[in-house]
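Got a structure for you, written out below as structure tokens; questions coming shortly.
The other protein chains are all here in position, but one chain of the complex has been omitted.
On to chain A.
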Amino acid sequence: MKQLAVLAALLAPLPAMADIDPADWGAVTTEAAGQTVYWNAWGGSTTTNDFIAWVGSRVAQDYGVTLTHVKLTDTADAVTRVLSEKQAGQDAGGAIDLIWINGANFAAMKEADLLFGPYAEQLPNWALVDHENKPALQTDFTVPVEGYESPWAMAQVVFVHDTARMQESVGSMEALLDWAQANPGRFSYPQPPDFLGTTFLKQVLIDILPDPAVLAAPATDENYDAVTAPLWAYLDALTPHLWREGRAYPATGTAMFPLLADGELDLSVSLSPGAASTAIANNELPDTVRTFVLDKGTIGNASFVAIPYNSGAKAGAMVVANFLMSPEAQARAQDPAILGYGTVLAMDKLSDADRALFETLDLGIATLTPAELGIVQDEPHPTWMTRISDDWVARYGVAQ
């Protein structure tokens, strides 16, 4: 083993060259040309996969960057990967150049110094981003972003229902419970620790708590049990009336589309306000599907990409991140025939031609207007999600 260690030390790459300066955009694009960027992103959604493939063809055309989509089943895999590389001493040329990251994983990676940056606010297209009016672009799950990740889509919890079987919307989680009890087996949510699954649990908590302000601060051993008690009472009442009586859950949000299309479910939940319209366009949902939000509003957040500290193609990764914030990519992402994601850009910062890209978009029959989406609620601190997710698995994930 000792010889192997010596050998490994000899073979280890020389210390990496100094990292590139994100502010020097000319140097970034020069270095990016010819680089291959491995973008680790969840691969379960075919519309997202298509969009990423399109991004790849565009950055190849404009910047000579080759984009490879590494299709994950769970973003946590990518975090594990970078962490393992750091612990194995691989501080350069790592396997991952760009990650589609979510709040909990961002918090974990930022805390462990696994991210390259700050870079996001130096990118040219940052000037077009609506960071003043969209708080979710400044803090991800209450953790300050500080330029360590760049946004590319806005998300908000919406409920998706088939009006052929469920005409009325429900205005609160209490009303949802009443409806589920009257219509057993027709509602479900993805199985935590799936991201949307845990988001649904947080949405329940925010909606039924008299004062959800406590969730903005980290969960403590003192307040956790008392704060979450109503959530578990709610779930105990709901679970027997879920699809398959809660003995099985859909794996992800998109896995609920076929169930909705076949009439196994009448109601499901999504984080993408435009996804239902997109699914209708792709023959995955009937055109009787519509979306609604709760009276008190629903959780909203932003989707980000981040660059690991040991990426071997940081310049290429920044080029991709910048392109994702371009009016061209944002307008395409918002098109419900393509992806149906909300844009991160500020319309008043765009040129007339760029603004026209968005104004001419038909958002689709199942998509709510920004006004109809109503109040956007803040994400709770990530410590709540981790504990709630673990407890859910202990209570309902091994129950049968």
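By definition in this document, a contact is a pair of C-beta atoms (placed from the backbone, for glycine too) under 8 Å apart; a residue touches a chain by one contact, two chains touch by 3 or more; residues count from 1.
In the analysis below, contacts and distances are computed from a predicted model.
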| item | value |
| --- | --- |
| Options "Inner membrane ABC transporter permease protein YnjC", "Cation:proton antiporter", "Acetoin:2,6-dichlorophenolindophenol oxidoreductase subunit alpha" or "ANTAR domain-containing protein": UniProt name of the undisplayed chain | "Inner membrane ABC transporter permease protein YnjC" |
| Contact partner of the left-out chain, one of A:Ala33, A:Ala60 or A:Ala88 | A:Ala88 |
| Of A:Asp77, A:Asp130 or A:Asp295, the residue in touch with the unshown chain | A:Asp77 |
| Candidates A:Thr30, A:Thr46, A:Gln138 or A:Ser351 - the one touching the absent chain | A:Thr46 |
| Residue numbers in chain A that touch the chain omitted from display | 4, 8, 11-12, 38, 40, 43-46, 49-50, 53, 70-74, 76-81, 83-85, 87-88, 90, 95, 105, 108, 165, 184-185, 191, 243-245, 247-252, 254-259, 261-264, 283-284, 286, 394, 396-400 |
